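Shown next, in structure tokens, is the structure this report addresses.
All protein chains but one are shown in place.
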Amino acid sequence: MAGYVLKRLGLALLVALAVSMIAFLLLRLSGDPATAIAGEGATQVDIDLIRHTYGFDRPLPVQYLSWVGQLVRGDLGDSIYFKTPTGPLILGKLKTTLLLGVMALAFALLVSIPLGVLAAIYRNSWIDRLCLALAVVGQALPNFFFALLLIMLFSISLRVLPVSGSDSWLHFVMPTVALGYYVAPAFMRLVRAGMIEVLEADYIRTARAKGLSTMQVIFKHALRNAVVPVVALSAVQLGYLLGGSVVIETIFALDGLGYLAYQSITFKDFPVMQVIVLLLSVIYVLLTLASDIANAWLDPRIRVA
Amino acid sequence: MSFASPRRSFARLAACAAVIAGTLAAAPTLAARKDDTLRFAYDQAPESVDPYFNNVRIGVILGANVWDTLVFRDPDTNEYKGQLAKSWKQVDDRTIDFELREGIKFHNGEPFDADSVVYTLNFIGDAANKVTAQQNVNWIEKAEKLGPYQVRLRTKKVFPAAIEFLAGPVVIHPAKYYKEVGPKGMNAKPVGTGPYRVTNYTPGKSISLERNPDYFKESPKGVPKIAKVEIRFIPDRQTQMAEALSGGTDFIMHVPKDQAEQAATVPHLQVVSGETMRIVFMQINSQDGTPAPQLKDVRVRKAIIHAIDREGIAKNLVGAGSRVLHTNCFPSQFGCTDEGAPRYKYDPALAKKLLAEAGFPNGFETTIVAYRERHQTEALINNLQAVGIRAKLNFLQYAAMRESIRANKEQLTHQTWGSFSVNDVSASTPNYFAFEGEDITRDPEVRDLLLQGNNSIDPEARKKAYKQALTLIAERAYAVPLWSLPVFYVGAKELTFKAYPDELVRFWEMSWK
Partner (left out) sequence: MPGSTPASALPEVAVILPEDLPRSRLPGRIRRNTALLAGGGLLLLILLVALLAPWLSPHDPYAQDLVNRTAPPVWMDRGSWLHPLGTDPLGRDYLSRLLYGARISLLIGISVAIISGLIGTAMGMLAGYFGGRTDMLVSFLVTTRLSMPVILVALATVALVGGSLWVVILVLGLLKWDRFAVVMRSATQQVRSLDYVAAAQSAGASTPRILLGEVLPNVMPHLIVVATLEAASAILLEAALSFLGLGVQPPLPSWGLMISEAKAYMFFSFWLIAIPGTALAVLIFAINLCGDGLHDLLSPEGRS
């Protein structure tokens, strides 16, 4: 087990490096940060001064290695736009995005697991179709449209929820639904398929023959095994939620990592962008590692060598 | 088999939307009034609250509310009055002496005197300190203390707009505090002399302001009436409007014309609009090495101007308060005039004739770059299309567009320019016609005239030089002056506020009805 984990950690490092290199290349190629920093109405002299001060005139490999060197020494650099250290800046926003991501995932699971179970039990009936449709409908709208519809209904018409901000848990209700609803269908299909496979397996028929009620069968045996791929998918989807929350954060003014990333790209704030990409890739790989370990623990049959 | 019907839910929501105006209650706004708090939503958070280290409008607004300047320009009369300075005197064409007011304190208790003025001016004038908007400060050579309340300021060159800048972006910081904590500390805990002081600042999220109880009564700004201001950063314009509609905010700005007109029908909201100093114009790349050599022909350029229905677009698209311009400056700016400049009327037939004369009977392909007011760009493209000029739109972020223009990659541009609210032609026209980075015309005659205007102290000489330059630009059709942009504010009905051409939000003047 330990060897497996070590190998996976090594892989995580490799992936993180690869991602950071790609991000670095993309960002540097995407434009001249000096002009962005200089702002409206700056002269060429100003821009050249800025370019030299920040070292943007050095060759690309040198810039990259210098960044990696800094990273290894624990120096995450300073935000060019906000002029504060990158680390605390990102950490502050990470909290909000993490909270949002976890809540969205929880919401998605809350909706999709019962729907998936229902669909599996009554498979191929109209209930099955209804559950599928319910899950899929939320996914058919662009997420910003869906979010604004929620605002129209709950904030403007009904006045029960605040529009934007992140001060209270009420502020997180709509963002959670808007973000979480999008990943629900994948889970629903997974749970449904997993449940169906398990419900028809031998040991379930044995349990039934032994006289256990359907409910007991479902919750004690079937669900536990159907949940294995859900855990794996959760890791992937959490990774996606963390990286894909830009739109939701923008609309609900949630000041999280997604919005910071968007600002960094807009303002060519490379130090911040690079650290964000690195962070997200590390989180993603660690999450998948964690989910593999959890799966191995849940179902000894899939302990991989 | 039953499927949830998207159509039905849309119809239901459409009905909801249709009755929004009628079902809105005024209760939430009354709650804000009780705390005497003005809630203001703005889209972009500043990179730093220190006015010298940001480049956004909210930074300028905070600068005016939390800090003061030596001189004050009355927005209605354009007259200069003393603010932190009691009086000033032009000693020679590069030196100004100031007599400062006594008895003023900064928000942290530090007394205001010559030390603060000297330290601030020397700090910002030093390029090594990397003040963001260099053109606001790079004219300062040195400030020296002549007495406890007397300061002498020397400019690098003859700089007639000095007083204008000292009445605008150049705010005064407390010497002791600024020396100690620098811009980083000033950003973390802002300190000025202004009518409001900062009580809380969460970067990227919100800023809380509170009335300065010790604000000096002689200030031409006057004492603020509203006790607190709560600024929240909401990046999405629709979310801002949603907040206004649901009573979650009292004041939003930069509302697009169409939404402002609709918001005016909502019972608990009011809309105030006004012209701003922001001018809109189309640059034409006629410099050497331009990617579109056909633009070097003056007939082609004149055709472009004739092809555009400026009156129509300004009236229908831009909105009330905008006016069509004939020269590349804002009319209220010192030195700006369109007297003697040729008028190009909207005449697509004439445009086609000119194009044919120039050898393009079937028009030509070109590109146009823009970064805001996309509807206007599309209307422009449409007008050009009608005379055969097929322009492809390249819509970019501001920084990317500037880079591309500087690299001589763009053919036509759809530009706007606010002159940093400085009321002098030296802050607008030379930026695009005096061989700076974004000058894609590069006519040395025009440049020389503009520099002449920039560097004379005699107002009449300046006006003459600027007029000649502006007329030349118009005669040679180097650019297409389009219109001025109005700004629309949407606020709660109970709020009293006024729109000014400098787009500055003066919290100290606002009050509840």
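Letters A and B mark the chains as written, and numbering starts fresh at 1 in each.
FYI, a contact is a pair of C-beta atoms (placed from the backbone, for glycine too) under 8 Å apart; a residue touches a chain by one contact, two chains touch by 3 or more.
Just so it is clear, the model here is predicted, and its values are computed rather than measured.
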Selected residue (touches chain absent from view) among A:162, A:239, A:256 or A:271: A:239
Touching residue (missing chain; options B:231, B:400, B:495 or B:510): B:400
Sites on chain B contacted by the missing partner chain, in the whole complex: 1, 3, 6-7, 10, 13-14, 17-18, 20, 237-238, 241-242, 245, 256, 258-259, 262-263, 312-313, 316-317, 374-375, 378-379, 381-382, 393-397, 400
Residues of chain A in contact with the chain not shown: 8, 11-12, 14-16, 18-19, 22-23, 26-27, 29-31, 123-124, 129, 132, 136-137, 139-145, 148, 152, 156, 185-186, 189-190, 193-194, 196-197, 200, 229, 232-233, 235-236, 239-240, 242-244, 246-247, 250, 261-262, 265-266, 273, 276-277, 280-282, 284-285, 288-289, 291-292, 304
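One rule holds for everything that comes next: only the chains that are shown with their structure count from here on.
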For chain A paired with chain B, centre-to-centre distance based on mean C-alpha positions, whole Å: 38
Partner chain A, residues of chain B touching it in the complex: 1-4, 6, 13, 16-17, 19-20, 23-25, 28, 47-48, 53, 55, 127, 130, 132-135, 183-184, 187, 203-205, 232-236, 238-239, 242-243, 245-246, 248, 397-400, 402-403, 406, 420, 431, 436-437
Parts of chain A lying in touch with chain B, wherever the complex brings them together: 31-32, 35-36, 38-44, 46-47, 49-50, 53, 81-84, 89, 93, 126, 129-130, 133-134, 137, 140-141, 148-149, 151-153, 155-157, 159, 162-166, 250-253, 255, 259-260, 266-268
